[in-house]
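Notes for the one structure printed next.
Apart from one protein chain that is not included, each protein chain of the complex appears where it belongs.
Chain IDs A and B follow the sequence of writing; residue 1 opens each chain.
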Amino acid sequence: MKNKLQLMGGLFCAGMLAFTVVDAKTLRLAYDADPVTLDIHEQLSGGVLQLAHMTFDPLIRWTKDLGFENRLATSHERLNDTTVRFNLRKGVKFHSGNSMTAADFSWTFDRLKNSQDFKGIFTNFSALNVVDDYTIDLVTTGPYPLVLHTATYIFPMDRKFYTGTDSNGKDKGEIVKNGASFASTNQSGTGPFTVTSREQGVKIEFERFSDYWDKSSPGNVDKIIFTPIKDEQTRVAALLSGGVDMIAPVSPNDFGQIRSNSKANLITKAGTRIIMFQMNQERRAELKDIRVRQAIVHAVNNDAIVKKIMKGFATTAGQMSPEGYLGHNPKLTPRFDLEEARNLMKEAGYENGFTLTMMAPNNRYVNDDKIAQAVAVMLSKINIKIDLQTMPKAQYWPMFDDRAADVMMIGWHSDTEDSANFNEFLTMTPNSDTGMGAYNSGNYSSSFVDESTMAANQETDPAKRASMLQAVEERIYQEAGIVPLHWQNLAWAARKGVNIEPIVNAMNFPYLGDLVID
Amino acid sequence: MPLLTIKSLCIEFPGRGKTERAANNVSFELHAGEILGLVGESGAGKSTIGNGIVQLLSAPGRVTSGDIYLNDDLISNFNAKQILKVRGSRIGFIFQDPMTSLNPLFTIENQMVETIINCLDMNQQQASQYAIELLAQVGIPDPEIRIKQFPHQFSGGMRQRVVIAIALAGKPELIIADEPTTALDVSVQDQILTLIKGLCREHNVGCLLVTHDMGVIANVADRVAVMYRGNLVEIGDTAQILGSPNHDYTKSLISAVPRSNIKTDRFPLVEYIETTEKGLDSIDVTTHWLGQGVRHTHSDDLLVIKDLNLRFITRDAMFERNRRYLQATSNVNLTVKQGETYGLVGESGSGKSTIARMVAGLQKPDSGSIQFDGLELVGNPDKVAIRNARKQIQMVFQNPYSSLNGRMKIENIIAEPILFHKIAPQGDVSQIVGDLLDHVGLGRQSGKKYPHEFSGGQRQRISIARALASRPRLLICDEPTSALDVSVQAQILNLLKDLQDELGLTMLFISHDLPVIRQMCDRVSIMRHGMILETAESEQFFEHPENAYSAELLSLMPRFDNIYESSRITKAPN
Partner (left out) sequence: MLQFLLKRLLQAMLVMSIISIACFAIQDSLGDPTRELAANSISSEERELLREELGLNDSTIIQFGRFIGRAVQGDLGNSYFFKEPAMTVILKKLPATLELSFAASILIIVISIPLGVFTAIRPRHWFSRLTMAISVIGISIPVFLTAIGLIFIFSVTLGWMPSFGRGETVEMWGYWNSNFFSGDGLLHIIMPAVALSSIMLPLFIRLVRAEMLEVLSTEYVKFARAKGLSSYKVYMKHALKNTMLPVITVGGVQIGIMVAYTILTESVFQWPGMGFMFLEAVNRSDIPLITAYIMFVGFLFVVVNTLVDLLYGVINPMVDLVGGNQ
């Protein structure tokens, strides 16, 4: 009994110590959610990509200024219109101890082409050819400008490790969405960290991979304890109370609190996720009229939304492509002008207005429901009465699929960090055969947009491609195909001494392998 | 030296604005081995004195002046700690309701032993042994077994015996018995009184017997103190007080007790209390709406009950063989003739109220037949006819406090059945309600008030007015006066009699009080265990009961007729 008490006393002290003394080499990390799986091909989502950058490495990766840097590739060259050759790094080890070769890339490419979520990104790729153990050729079906963009998604998986059958007799390489698989619970990548323990929804522990190839990385983090903390305020409190070292995302409401705290730093970055409304021309004849759509765009005060609702935590948008994207057209600025909007309505013969239904999620994007309410109020100024309904995302998506309202909110992040992706999903004419315009709930249709986007996807000269994509943006702008609002910013916060500024980026996958803790 | 001496005791209950004096300059003495009856109606202050002696007055009551001596000790000056040594050890207490004075969650042993250890110098085992002896003394069979049981496993009478045993446990010098038999049936009452009397003699213990029941006083008390509104109006030997009271209040109180030996036309009233009885001549029923009810008759027998059966499940079980039932009524047959008052007598649980409830339609019988004016009420598919008949059967309940909706005004309470049955034009209703209130002696202005503003007797008048509002032919009175004081009881019973004469009402009158039954009823049925044992003309029943049980009940009926005879003052009006 006495021993037990002493033990408990000891544990108590140990608990206190663990809580107050921080190991400099350990990063205690809190995001809003943990990845659903360890299989990086199972789901195309931010969480899984963040995980991929911790435990795997891509061929090449984005830099902070949206350029590319080599990782597992040492160099690349375009052989012809449809082929790009990559030279691979030598002496790279997987966590299992296996050496990485071109065969692993070939295996990974086949797996990507099989993945429900990733195959879409690789549609334009016909093959990954192994030239020798350290050389591969990526072949596209036609001239394709986004080979490098797409190469950032190629994280080689350990072919040997994932080949064969597990104890249940299932193929280890199988991608299973509903239920567990070998790949969703085991990992062998080339990345800076290995998963040492994982309790889903509670905690994942990572340790630095001792045989990591990148000896030049400044990163000095030995251990990561990743805890999902769902509640925004709890996450911030965890940081400020010293419970964790780094958090993301950070809600604009908490900025002030972090900025005024001497122990923490806040890093924000312009993001690339566009938030917009689509106006359904099929449901409402009024919205077929360009003047009415123009009036609506003119009536929406994006600046006010960014300032008042987003507290400055967003960049006002007049188009879909953010700065840094090829299609970004600097001429296309927001055009709030209530007088003009009223005139347009008058011209169109709707001076007395009409009623539109509007739907928006209330837990998907930052302040989504408040933004929708604000827009509803703004539109009432031009006599458009909005019948607004907001709902959780779980209920919203089925509604969106049904095109259940005249005006619907959507946010989009381009998986390829390229402008064409916006058009393919959001503004091209919906076509169930080609799969284009899948998220064009407004049924906006312009043959110019359709054709130019497809042409741009064949154009490998960046300058020409840029002018094509910018022209598309301009056309959408003129025809008021959508109501662009803003690009959501990204925010991270960390304890002082955890230098996250160099490793975070607009794609929101922090390169934690390079993180330096003082 | 008297055992208990009370000198000029004053007890006050400070209230909002006005302080109520519950005991005013009360002085008396009580000797060892003597039983002093403290008698009076509710509010007279008799219980307050009992509680005041041991400082158990409920807040905010307090003793404002006067001295209480227990032998030589001035216990009224004792502090909270000292008085603990008096309670239980020197003064034992018996409360009115044995059902509630024992804690249901502890065994009898537990509750006795804690008292014994608290009062006497004994260890657990000795105390346990002594407790068994005490139980044996108060006449509980198998005390060794029974002592391990919980209160709910005892009948009311047995519980009161346990309470008495506990009161005796500390070997007290004085026992204060506050209405010790009021909640008990007649047959048990007699046993308990005999027990208390015997124990007091045996242990030479003094007893202050607080009661409102003159019969009880007549049977056991050596001396009587009569209280009226906080004042002790008279004290003396029992025979003297009951036989030749000096004070007017005592005289009227005694005269108001229903007599068991002879039937009188009307109840004598307690004249000393300012009479509220007026009205009854306020309207002429021959012409008034009230007298215009349905009068046609199919037969002389207004109510015919045949082979009526009802049983309750007392323990449910999945299998029939494990279920337990209580036969509430068993093959009951009775016939109530047009215009008569039919009495149902019996002890609690005998099934008399269940019959009333079945007739009124509040309970469905398992089998049997109830015919009202030739119409079958059990299982009759003709809902309109049933409703029409039900309207002609009205009930007056025992408890006038719970049977009126406290959120409704009196006028609405009375108007409700008239409007519900649509038996008067809308415009006439308020006039009729006013007349009814006048007629039952409340006055029409009382219609604007709420039930809580009335006393128990007044509420019972309201209940009667409500019953009359649907112009009934059969009035079922279920213990209509047992919650009321003697003086009020007399008024209510007179009112019922007068109404019956006027309106030709038929009454089914249910009571456990034999004298009341004798005064009210033309014919009587006596019930036990759900069965009717005997039915007879009232006079016949009281003079020559045929059934042994009836005879026993009658013999146990507390009576002071012999003493009373000589001092009778009849103030019956008319």
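One rule holds for everything that comes next: a contact is a pair of C-beta atoms (placed from the backbone, for glycine too) under 8 Å apart; a residue touches a chain by one contact, two chains touch by 3 or more.
Because the structure is a prediction, the values reported are computed rather than measured.
Asker: Of the listed residues A:143, A:242 or A:353, which contacts the missing chain in the full complex?
Answerer: A:242
Asker: Determine which one of A:262, A:432 or A:447 touches the chain that has been left out.
Answerer: Only one listed residue reaches the unshown chain, and that is A:432.
Asker: From the listed residues A:228, A:271 or A:318, report the one that touches the chain absent from this view.
Answerer: A:228
Asker: Which residue, B:163, B:227, B:423 or B:553, contacts the hidden chain when the whole complex is considered?
Answerer: Only one of B:163, B:227, B:423 or B:553 touches the chain omitted from view, namely B:163.
Asker: Spell out, residue by residue, where the missing chain touches subunit B.
Answerer: Subunit B touches the missing chain through residues 54, 56, 80, 84-89, 93, 95-97, 100-107, 114-115, 118-119, 150, 152-153, 163, 166, 169-170, 314-315, 317-318, 322, 324.
Asker: Hey, which subunit A residues sit against the chain that's not shown?
Answerer: Contacting residues on subunit A, toward the hidden partner: 8-9, 11-16, 18-19, 30, 36-37, 43-45, 116-117, 119-121, 176-180, 184, 199-202, 227-231, 233-234, 237-238, 240-243, 363, 392-398, 401, 412, 415, 425, 432, 435, 438-439.
In this text, only the chains that are shown with their structure count from here on.
Asker: Provide the C-alpha centroid distance between subunit A and subunit B, rounded to the nearest whole angstrom.
Answerer: 84
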